[in-house]
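Structure, as structure tokens:
Missing here: one protein chain of the complex. Every other protein chain is in place.
Should a chain be cited, it is by its letter among A and B, assigned in written order, with residues numbered from 1 in that chain.
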Amino acid sequence: MDAMSDHEHDKQLPILQGPPAAKPALEAGHDHDQEEEIVDDTLREHRLELSTVREKLKDKSGKQYWRTLEELSEDPHFEELLHREFPRHASEWDDAVDRRDFLKLMGASLALAGLAGCGRPDEAHIVPYVKQPDGMVLGKPNYYATAMPFGADAVGVLVESHEGRPTKIEGNPDHPSSMGATSAMVQASILNLYDPDRAQTVLQGGEIRAWSTFLDSAQEAATGVKAAGGAGFRILTGAVTSPTLASQLRKLLALYPQAKWHQWEPAVSEGGREGAKLAFGRVVNTVYVPGKADVILSLDSDFLASGPGHISYAKQWARRRKLESTSDSMNRLYVVEPTPTVTGSSADHRLPMRACDVELFARALAAKLGRGNAVSLPADAEKWLNIVAADLQKAHGSSLVVAGEQQSATVHALAHAINAALGNVGTTVYYTEPVEAEPVNQLESLRDLCADMDAGKVDLLLILGGNPVYDAPHDFDFVTKLKKVHTSVHLSPYFDETSAYCQWHVSESHYLESWSDARAYDGTASIVQPLISPLYYTKSAHDLVAAFSDKPGQPPYDAVRAYWTEASTKLGTAIDAGWRKWLNDGVIPGTKLPAITPELKFNPANLPAPTAMPATEVEYIFRPDPTVYDGRFANNGWLQELPKPVTKLTWDNAALVSPKFAQKNDLAHKVVSRGGEHGQIRSTVVDIELNGSKVTAATWTTPGQAENTVVLHLGYGRTRAGFTGTNKGFNAYAVRTSSAMWSASGGKMTATGDGYSLACTQYHFNMEGRQILSTATLEEYKKNPAFPHEGHEEVAKDDSLYKAFAYPNYAWGMAIDLNKCNGCNACVVACQSENNIPVVGKDQVMRGREMHWIRIDRYYTHTPGFADGGTGDPTEYNAALDNPQTFFQPVPCMQCENAPCEQVCPVGATTHSAEGLNDMVYNRCVGTRYCSNNCPYKVRRFNFLRFQDWETPQLKLLRNPEVTVRSRGVMEKCTYCVQRINNARIDAEKQNRPIRDGEIVTACESACPTEAIAFGNINDPNSKVAKLKAQQRHYTLLGELNSRPRTTYLGAVRNPNAELEKA
Amino acid sequence: MSSVTQNLPSGHEPEPWIEPGHTYASVTDKISSVVLTRPLGIGWLAGFAFLFGIVMVLNLAIGYLIVKGTGIWGINIPIGWGFAIVNFVWWIGIGHAGTLISAILYLLNQKWRTSINRFAEAMTLFAVACAGLFPLIHTGRPWMAYYMFPYPSTMGIWPQFRSPLIWDVFAVSTYGTVSLLFWFVGLLPDLATLRDRAKIGWQQKIFGMLSMGWRGSARHWHRYQSAYLLLAGLATPLVLSVHTVVSFDFAVGIVPGWHTTIFPPYFVAGAIYSGFAMVLTLAIPMRKAYGLEGFITLRHLEQMAKVMLATGLIVAYGYFIEFFMAFYSGNKFDVFLAKQRLHGPYAPFYYALILCNILTPQLLWFKKVRRNIAALFVMSLIINTGMWLERFVIVVISLTRDFMPSAWGRYSATVWDYATFVGTLGLFTMLIFLFVRGLPAIAISEMRELVHQDSHGNEGHS
Partner (left out) sequence: MAQIFHRSANFIARASLLGVAVLAGAALTTVLVLARSPYITNQNVTRTQPIQFSHKHHAGDDGIDCRYCHTSVETSAYAGIPPTKTCMNCHSVLFNNVGYLEPVRESFRSDESIRWNKVHRLADYVYFNHSIHINKGIGCSSCHGSVNQMPLILQASPLNMNWCLECHRNPQQNLRPKDQIFNMDWKAPANQEQVGRQLAAEYKLRTTAELTSCSTCHR
């Protein structure tokens, strides 16, 4: 760790009871830890620019020159500058020798003498409360309902809190956006709360200011603009779904009639809003009901893994793929998309197609349904279209067409028309008033703002969240325009690219730290309640708006409470009774927006003739990154290290290209022997010139991508993300202009000649004909429900040298339905959060040492060229890779009954529990790694170095006290969340009753949006898991080894359209 | 010194096991002088200094390992074992020749062993010392290694006796102890001789203590003989057991490429193979440097060459059977691995292994080669390399391609891996250096017996 963060770790933490703002120290600014803060924050925030250094050094020669350098080196900012301007390429968990290590090394001679083990622990202390909070039982976690606002949606969550520390996020079953499940981003959001790199105080030009000082100058500025009725007062927000914030803003605008409110979200296109206007003449909110759809067509929409309501959509979709007997039916999913997404990979039929051609496809489909004029498609697409159209019509009223978040207004409008034509409106899709408080064309909104700023019309700019300097279209040149603003205030959780150019920076509270409210994708509102008082001197958007209103200093709680006191009368509930219930349930009943039936004013026939891009033209498309999204999660180690669902890349984005494209432009991959297929791949680096600017990116060959599409994922290349996220990947915003926000052409790609090492956790993609992931079509399944067992010898249960264990009471087991898993990764992060799993950094991932206890393997099937012994290298071109079938398989520890690992551990650190778990006893492990070698599933993870952060105080707060924090040199692995099993068992035993089915829910199971994972007692024939295991689809991974895993799978069944099959 | 060996009456059978013309006195003089009177040459000092430096590198490597953790090595998931275990097996293997020569050949009453058994045993001890280092340091928490010993702990639990690693602990430590005893008992008469011939006080004292009051009385000789015989009997089974147990580390695992029944015999054969190679590697320079050609004659070297040829063929058979079984059993994992060895990313290692261990040694069929010192020396080096490669192929390649294609990986050693390996080479050689100057590298007493018998033999002819 570098000096910067070390310094930061030393800083003492504001104590948890009582908000720091309550401390007089803040106003006085002379109390002890305040002092420390100053030192610290000047270090972090008062940036020193290279230019100034040059300035200082200019016209100094010889001696002088060096003296000045020396002075500089005294200056703490100089060191910081070095770190910023010359960032280390090695990851933060790098294991290179440094001086400190070397000294330790000298000391190690003692360790060599064998003394390391000895020595007694020093005195420990017990520090009880003075007055214990009511309702708190020490050692028992409490759960609170709240909601995580995200774009035009909010996900209701239940947050586990240990002695006042939020430690784990679970889904809220009562909340429409969650239905009990979560996504990887929701799971990881708790890490942001404890991120030591968060901005921690109010800053003016890098100098620390007390909040009161800010309030005064805010009022000053306000009165300044008041004279002109608020002309020159601008507010920039993201999409606002918080009713309270909206009303606060409206009141503010009423106060300053000339003021303007702009909005900007970089990762969501105007398509949705403009499409609605095109179709209905006004903005409406579209809500899908995939649960009622038999046939679904996605027009480049990743509705199972991103966008408002995706968790609930995934759940509904998966419930329609439940197979219990051969008589069951399944929905059918068609996907047209340029690059493989979670949704596309789980489709029954997938047609790779450039993003710009999707509109043509939509027009053609509409025409097929008698809406608008026919357009010509490529022959194969044409055939595909005909069959799909027929299928959709067959399912009249129970089909669904979904337009992609990044698609054009036309496509959205066409989707509305098609759904209408198919009679789906009211069944599988319905419309409501917009969820966003103030839906506007954000691109235009931002354009206006820039124009005004440029014209010097903006005196006071309030940026509530967001990071426009980083993510605004680069032709807007936001920075220079921002500089022209007289007073600019930026509210954000980090001191980021934008903060650096604003006079004021106010650190933003995390949603677990402050009061607010938010609407879900269907309009259902929730109160966002804090679980912990702010760790730092942070404020929320409510505070800021209030600061400029006539209610300066109004606490968010009052604002929220006030709004809902008003609203409660409309809802017909007394606020006091209602409030408690709302907080308890996490939803406010009666706030769900009613369905409306807007009149379709759109006739595709009137559309201007399509402007098709020539088929040979290469298109560059921009997409939010699957893990760090638009860049807001760039500093989140969990998401950075989370393998992207399809590419399995970590810590970087890459320019995704199709195999054919790669072959044409000889873009190569090289497996590096350090790490190899399970770690380090060196790929060709290219310069991409697009829209008059240029980025340098590593390429990545992605099977199943449309031939002439290059995907640039947004969210990387941050320069001020923080310790974890800075200088990772390349910045796609740099080549993104307002004229080509989502799909650009006329780009030029030239290989720079050098390579770049990418951290890829799974490179080899085919199964080598082993019994790993069994798949079949619905037809095949109906013919032979036991298809996974075909051609695989089954071993007799007692076919072992060792005596089989008896499991008299409980026998824990897990069944994973591959029919439902769509590889969304929620389980991986949930597990990481529940089990204190460390982040190891890119360098270590490239050495094949990532620590995830559950991994999601991605396989391509029906790739004849790679049938046997192939290297599984997508850069050896093979037609099978143009559009391979993709399957996902979550792999946690198998908890074998006849476990290879147990037999070889010399010290009995991994042993068999009486309930069939492979217990892993970290404190007994000496680290021979024999168990991992002998594990056929390679699910064991080893602490090769000291991966866990033992110093950072914030991260200590994050840890789950129920799980040991592993030290260096020990093996670790999934234990079915044994801490949850034990706690449930103890509760049951105290009541002298058996544990009920479903009482124990593992972290992965509870996070899974598609209910693919089931855990329980397989001795109980009525348990959910036992029933699944009783199915004929059920099989064990590598069954012929007779390791007899407790974690088993249900074969994946796809529901292809017979006609397309033969076509 | 003497270059008599150059004009040996070749083809004259039976060639004596000791250069003719040696008397009791000359034998004793020649051998003991190396220890007592011969001045420390600049060559020895330089070599020793160099080796000492390398040993310091070893210390550094191990120290850094303990500070940082095994992550400084190239190992990863799935390749949990790398250089450390490869080196361990290799060193243990080398450690075999010594006891084999001293014990088994002794029981088989092979006269020719006498002139080489002493330093072969020393080599064994040093090799085992180097080997013993690795299982300890390769663990993630070496300071917890005592968990592996069965002692009445306050935890109320024992080690896990089903694990081959526990068997290892016992096998290796037993082997080490017995070899040490065997070696020391054999040294007793010579230590006494040195004590008596030493001129300097401290030398007398040290050798005096070591020789434990040996007076060479008939009673002493009688007991000495029986003790030596007993130890030889004790050591013999160990020669076979140690490497058998070491091979279990792999054979018991289920990893394709490890899980095969051929391992014990072919590990033992391989061990002897590499052991003899190492004896040659040491003997050839030593006899030259200290003019011991008279004692370690060409005929000795040729015998050892023959042993190498024999064991080499057994090893070759082992390789063949591995392949045969893979395809014969039809186990798809084994078949796949077999193919991977030939075509996979590590194929070059495998072909190099075949070249070193199977093809090159075939030259030993020719007497000319067997009697060509230079050729033998080179070959011994090649075979040692080959045997190291064999262990690399077994340990690493198998792990890179096991059951789950999704988890396949690759391995490449880091500078610390190399530092540790080279370090042990240095340690080994340094100990040899100390040994040749500190103790009689050839068993004086037994050589005298040879002289005795030879002289009788000659009388018989005339």
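Worth pointing out:
FYI, a residue touches a chain if its C-beta (ideal position, glycine included) is under 8 Å from a C-beta of that chain, and two chains touch if they have at least 3 such contacts.
Just so we're clear, the structure is a prediction, and the values are computed from it rather than from any experiment.
Contacts of the undisplayed chain with the visible chains, over the whole complex, involve A, B.
Note that of A:146, A:708 or A:911, the residue touching the chain absent from this view is A:911.
Residue A:986 is the one among A:254, A:879, A:986 or A:1030 that touches the chain missing from this view. One chain is missing from the display, and on chain A it is touched by residues 120-121, 123-132, 137-140, 808-809, 911, 913-915, 917, 919, 921-924, 962-964, 975, 978-979, 981-982, 986, 989-990, 992.
Where chain B meets the missing chain, the touching residues are 151-157, 195, 204-205, 208-209, 212-213.
Following the convention adopted for this analysis, only the chains that are shown with their structure count from here on.
Chain B has its Cα centroid 57 Å from the Cα centroid of chain A.
Across the complex, chain B is touched by residues 95, 97, 101, 104-109, 111-112, 114, 116-117, 671-679, 762, 764-770, 772, 844, 847-849, 855, 857-859, 869, 872, 889, 891, 900, 903-908, 911, 924-930, 932-934, 936-938, 940-946, 967-971, 1038, 1041 of chain A.
The residues of chain B lying in touch with chain A in their complex are 59-60, 62-64, 66-72, 74-81, 138-148, 157-160, 162-166, 169, 249, 252-255, 332-333, 336, 339-340, 343, 345, 399-400, 402-412.
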